[in-house]
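For this view, one protein chain was removed and the others were kept in their places.
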Amino acid sequence: MNIWGRNLRLSIFGESHGEAIGIVMDGLPPGFPMDMDYVNFHMARRAPGQSELTTPRKESDQVEILSGVFNGVTTGAPLCGIIRNKNTRSEDYNRDLLRPGSADLVAHIKYKGYNDYRGGGHFSGRLTAPLTFAGSIVRQILEKEDICIGAHILQIGTCRDISFSLGETFSEETGESSMSIDAEQLKALTSMDFPVLDKAREEEMKNVILHAAKEKDSVGGIIECASWGQPAGLGSPFFDSMESSLSSMIFSIPGTKGIEFGEGFRMAGMRGSEANDPLFYDEGKIRMGSNHSGGINGGITNGMPILFRVAFRPTASIGKEQDTVDLSTGENKKIMVTGRHDPCIVPRAVVVVESALALCLMDHMLEAGWKR
Amino acid sequence: MNIWGRNLRLSIFGESHGEAIGIVMDGLPPGFPMDMDYVNFHMARRAPGQSELTTPRKESDQVEILSGVFNGVTTGAPLCGIIRNKNTRSEDYNRDLLRPGSADLVAHIKYKGYNDYRGGGHFSGRLTAPLTFAGSIVRQILEKEDICIGAHILQIGTCRDISFSLGETFSEETGESSMSIDAEQLKALTSMDFPVLDKAREEEMKNVILHAAKEKDSVGGIIECASWGQPAGLGSPFFDSMESSLSSMIFSIPGTKGIEFGEGFRMAGMRGSEANDPLFYDEGKIRMGSNHSGGINGGITNGMPILFRVAFRPTASIGKEQDTVDLSTGENKKIMVTGRHDPCIVPRAVVVVESALALCLMDHMLEAGWKR
Amino acid sequence: MNIWGRNLRLSIFGESHGEAIGIVMDGLPPGFPMDMDYVNFHMARRAPGQSELTTPRKESDQVEILSGVFNGVTTGAPLCGIIRNKNTRSEDYNRDLLRPGSADLVAHIKYKGYNDYRGGGHFSGRLTAPLTFAGSIVRQILEKEDICIGAHILQIGTCRDISFSLGETFSEETGESSMSIDAEQLKALTSMDFPVLDKAREEEMKNVILHAAKEKDSVGGIIECASWGQPAGLGSPFFDSMESSLSSMIFSIPGTKGIEFGEGFRMAGMRGSEANDPLFYDEGKIRMGSNHSGGINGGITNGMPILFRVAFRPTASIGKEQDTVDLSTGENKKIMVTGRHDPCIVPRAVVVVESALALCLMDHMLEAGWKR
Partner (left out) sequence: MNIWGRNLRLSIFGESHGEAIGIVMDGLPPGFPMDMDYVNFHMARRAPGQSELTTPRKESDQVEILSGVFNGVTTGAPLCGIIRNKNTRSEDYNRDLLRPGSADLVAHIKYKGYNDYRGGGHFSGRLTAPLTFAGSIVRQILEKEDICIGAHILQIGTCRDISFSLGETFSEETGESSMSIDAEQLKALTSMDFPVLDKAREEEMKNVILHAAKEKDSVGGIIECASWGQPAGLGSPFFDSMESSLSSMIFSIPGTKGIEFGEGFRMAGMRGSEANDPLFYDEGKIRMGSNHSGGINGGITNGMPILFRVAFRPTASIGKEQDTVDLSTGENKKIMVTGRHDPCIVPRAVVVVESALALCLMDHMLEAGWKR
């Protein structure tokens, strides 16, 4: 299904080597000026062909807005943005020689062989471009509400950055509480080409990618993302919890294999007395002494930064020889995937993960009756 | 939102200490006999009060089916099942003294103080009883299609069971392929009180729980779940991927903090050449030499066992003293949570996680045009 | 599908002769006191067995609220109400001898013979009891916002009441504008047993029904319904227009065959210059000189009373002999439907139509960000 959201409704379409890819956004509030430079800035963060770390397929990824904006301002009617596919080399693709680890096999089964197999078709990571576009529309509105989103590369292969702090941030002695994540930090991350908290890791991580690329192989990684400034009370119990809604979108991003919130899987090994975030009054406001829960309790935001991590698999398409099948002959074959692929999708996925969070927040803010 | 699903639609309701909890299931195929012994068997797996490992609140959790079954057979009309709350001790609960780590604070914010706070109200883990009931209805139908589901406790605190094997299962020498997960194994797990793969871990894990309980504390854990026999081609690209839909339901279960599929977070550290599951023909059928992807590519089942892990936090309600706030006085207070709580929810959550998978599979099978 | 609504979500269930019928309402705002006398008042307007005009099946239609209300006040969590079926005489029903004009045939086809055929099962008009209950919950909230709803019986058989005025209501001479529908009028209608605008029609209409009943036949009719006081701006362009949403619920009511808004079908014969409602400023507020459009333009409320008419078919179940088929023998047969049926469903349907409008208004008010 190509539709997501209850109050902000997204409808995505397109194939990697088709005419165009795009997205329709319905439910945007009217009256918000749209800054196309801002949009282009975030689109560029995801765009391919910009360094030796990414696929050499060069796509300007220029979005044409077809509707929903009038005199540079949102109208409240559905906003459709499309991106033409330009730099395609469809001859690199073969319908019958399935790429292991990709969606080639399942697409063939589900669509009875009629799917557009070129470049993965509708299953391509290229579909994250419209998602990034939608995110960049929504982030402009969120920023007017002083809500910031940022992410960093926590891991490439086995090389790991430091993590956003989740620990105690309140000093009972001084009565001072310091939130380790703040708006400035998140903004700073979005302006980095290769966002890491510990700059010493950047070179190392890049080398992991280049090394894999050199061996015609690929690597995976983990992205850690946070938001700051969103109101408490967003999300619903049960089937529309903030985690439910965010994870449903995150797992739409090709290549994701896991998501965890706050301490996540580490929480399995904790005691309740460690894991619970203590509450206290601070000048009449309720605050928390730590953020192990990642800003969400009972599926609803508690006002602390939302914090989650997403695991990405190594790119399935690699030049190394692999075992596969040939549908045309019914025989076992070897494949060395040609075409132009990222040796690691994580650096380009950072802005996509941020976009997913932005879209979720907006959906839930609209549900909670935020001005519109 | 209390509604989940596209083709199988669930609507859940109830509070921990209200009149009753229940669920409406719409979209069930007509003509399937319902075995109430089977239902009761799975309900008992989740029911409280059965051993020293769980809360002493004793609830028989007898389901009354109000509609959708006629002469013991599904009619195709909405099936509603309700469970009366009986063994409540509401005097243990206090609206104003918030339990850290629980949904007390966010419920108060979202519902402006009108929420039923007794026992967590609508946020209570007790709402997983109707989910388990719904799962037990659907599993009867799945089993007729030779689809099995099972789960085990992978971790309690830091004590870890062995994992379902994801490794190479095809021997090129002998031409034999052995899938490590099979129907018998999964069925065997569902008949265990405390399902683990390595029986030696059972005592140890139970001790971890009892030890925490003795210290008026709690522990978390991880459940690993799998299905066997489901068809390939279930799920949709993008927003209705099998992972999206399953994770959206899993994060509805109170206490979940993470989910991962196949190798999951471990995949971040793998090379593509390791992570890709090789394809080969085996007597005319396409098979895979490993299952690193957990039975899902591009959001769609590939025919291999679906395999995922869910992280649970330690129970928030503990007897140990914690810092919190009192809404009635606006003052910081200490709290030692009374009431009857599980020192670890993981053992009772096993059947809930299995139910979530069953419901997801049925929803996607109906979407794929499975006979009805 | 048993689910309706986007912001107020209804999930309905039950069969005429099953254990119980009921409804789950999700999305209700928290903090509204629920007056059960008010609920019972509206339930009694629909309840059977109250006069010679209706079926002799006597059902008290007492609703038991299972969730969503705490200390007499809505909590914001899903509210489930159920009604036990008591006065059933299932022996009157026959699975195989299909009742012409009823859903017997299509239910048999769609559910492959597994449907609960007794009393129409899930297709029974009895399912409008939960809808009326839901309406009575929502109307309490609407009335606090000074929004009133009322309806009258416009036609029984060919006997016709006068219509709510749609004509010119603004006098350019005196500068006075009089809205022909007002809150008092609508309230007065809801307190009548047999609501008509022209009291002279009441006896005549009743006679039409009794006459048909005597001849073991049935009659249809038309209900005209209006709301007063609802804000302008409710509804959305295209697929969620106020008419789309209201008609989708109205056609859920068994026996409905048509709906029209404002002048409705009569508008086909009008000129634009007659049909357009002129706009003018009245003490700084924009008002309309007539209400031909029935309070809706472009799918969105314009502030004038919403006005629509619903056509009901004559009850399908009649005692008169009719041609039909017997599924058990595959032969043509005669049928004289026994069982207890209304000779005309219109009088009891008045409150159901009002309820549909109330539920639609609430759904769209929540969508428009009304306080919650």
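Descriptive notes on the structure:
As written, the chain order gives the labels A, B and C, with residue 1 at the start of each chain.
As a working rule, contacts are C-beta pairs under 8 Å (C-beta built on N, C-alpha and C of every residue); 3 or more make two chains touch, one makes a residue touch a chain.
Keep in mind that what you see is a predicted model, and the values were worked out from it rather than measured.
Checked against the full complex, the one of C:31, C:49, C:229 or C:299 touching the unshown chain is C:299. Note on the undisplayed chain: of the listed residues A:42, A:99 or A:122, the one touching it is A:122.
Residues touching the missing chain, restricted to chain C, are 1-4, 6, 10, 12, 98, 100-103, 105-107, 109-110, 120, 122-123, 127, 155, 157-158, 212, 217-222, 232-233, 236-241, 243-245, 247-252, 254, 256-265, 267-281, 284, 286, 289, 293-294, 297-302, 309, 311-318, 320, 322-325, 330-332, 368 (touch as defined at the top). Contacts to the hidden chain, counted on chain B, fall at residues 6, 77, 237, 366-367, 369-372.
As for the chain not pictured, it touches chain A at residues 1-3, 9, 11-15, 18-22, 24, 26-27, 30-31, 64-68, 70, 73-80, 82, 110-116, 121-122.
We take it that only the chains that are shown with their structure count from here on.
Per-chain CA centroids place chain A at a distance of 46 Å from chain C.
Centroids of chain B and chain C (each the mean of its C-alpha atoms) stand 40 Å apart. Chain A and chain B, compared by their mean Cα positions, are separated by 26 Å. Annotation for chain B: residues touching 2 or more other chains are 1-3, 12, 110, 122.
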